[in-house]
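One structure coming up, written as structure tokens, with questions to follow.
Complex shown without one protein chain; remaining protein chains in place.
Our next item is subunit A:
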Amino acid sequence: MSQDPTVRVERWTLQSRISILAAAIILAILATGPFFFGNNAIDKLTTLFIYVILAVTWNALAGYGGLVSVGQQAFFGLGAYAAVRLADAGLNVYVSLVLAAVIIAAVSLPISSFMLRLRGGEFAIGMWVVAELCHLLVNLDSLVQGETGTSLIALNAYDADTRHALNYWVALGSMTAILVILFVLLRSRIGSAIQAIRDNEEAAASLGVRVMGTKRIIYVFAAFGAALAGALWLSTAITFQPKTYFGVQWTAYMIFMVLVGGLGTFEGAILGALIFFLIETWFGGSGVWYLIGLGATALVFSLFVPRGIWGWLERRFGLGLLPLGYRILGVPSATRMQTPDDGGIGAAPSVGTP
């Protein structure tokens, strides 16, 4: 196509330039938050940033990579556990949080070499088994004392206001880093490769895509994100009780955020995190009905709005806030590329959107 002088490939549109600028401005404003907001707002926004990390990294794995995992709590819990261990060894608490995520990303590399041999449902359940295994192993540590757990009391060295602000900045910085890394990954060859693998692994391999290596990159990235989220959650909760961190509810939350926001769309995962955060704030007190409501909503979305709210908006209004796909301009409409529209996990939202 590139030989045809009438055809142009466009990545940056005016709309996407404006939205990147807007995103940068919003992040810059958020960075000044601790100077203006009260402790309550700071705490809640920190929670929101952690939810965004969880949603975005699960979406990277499932929405872009087609690797549906119900065991991401393995890395969430290990991240928190590694932070407890590092802080206990005398490392600065905030250094421990980030270093813990790096260590767990390294740990996920050997795990990936056998988990990625599994496909579809086998991979999903296999990850759950890994999570249970990690939980049991962590319980054996005498520092954790089984389910009794321990607490990150090293944080008490900081007074309450400093700790709130530091938690907030570390969470905001981590979220920004995760978003930037994913953005760069998706715009690179890896982005196209991983989506090709998701849509058809054999076809991608036959075109020369390095299947295992590409999957591994996205897997380790998702593990890093979940571990970072776990460590950050520990910094806000302080209490480390293994059952809480290795609970499958974390993955349920990730699935909810991504399904409702928009599977396989960059903006959708962020929107999903925001929606989940608001729902939790408003309805979290209603107990069992809140959980039933979450489940029913996720069900309705997966059945009737498989591309989530953002996927629907994107299609309805032709939105494309981020320059992740390719726009092919100047092609007669008859020969224009069509987006495959099979819904669910196989849907390819960004690449190739005409």
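The rule is short, and it goes like this: a residue touches a chain if its C-beta (ideal position, glycine included) is under 8 Å from a C-beta of that chain, and two chains touch if they have at least 3 such contacts; residues count from 1.
The definition used in the following text is that contacts and distances are computed from a predicted model.
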item	value
Protein name, per the UniProt record, of whichever chain is missing from view ("[NiFe] hydrogenase small subunit HydA", "Branched-chain amino acid transport system substrate-binding protein", "NADH-quinone oxidoreductase subunit K" or "Acyl carrier protein")	"Branched-chain amino acid transport system substrate-binding protein"
Of A:Ser192, A:Thr244 or A:Thr265, the residue in touch with the unshown chain	A:Thr244
Hidden partner chain, touching residue among A:Arg85, A:Arg163 or A:Arg198	A:Arg163
Interface residues of subunit A (partner: the chain not displayed)	15, 18-19, 37-41, 43-45, 47-48, 139, 145-153, 155-156, 159-160, 163, 236-239, 241, 243-244, 274, 277-278, 281-282, 284-285, 287-288, 317-321, 327, 329, 353-354
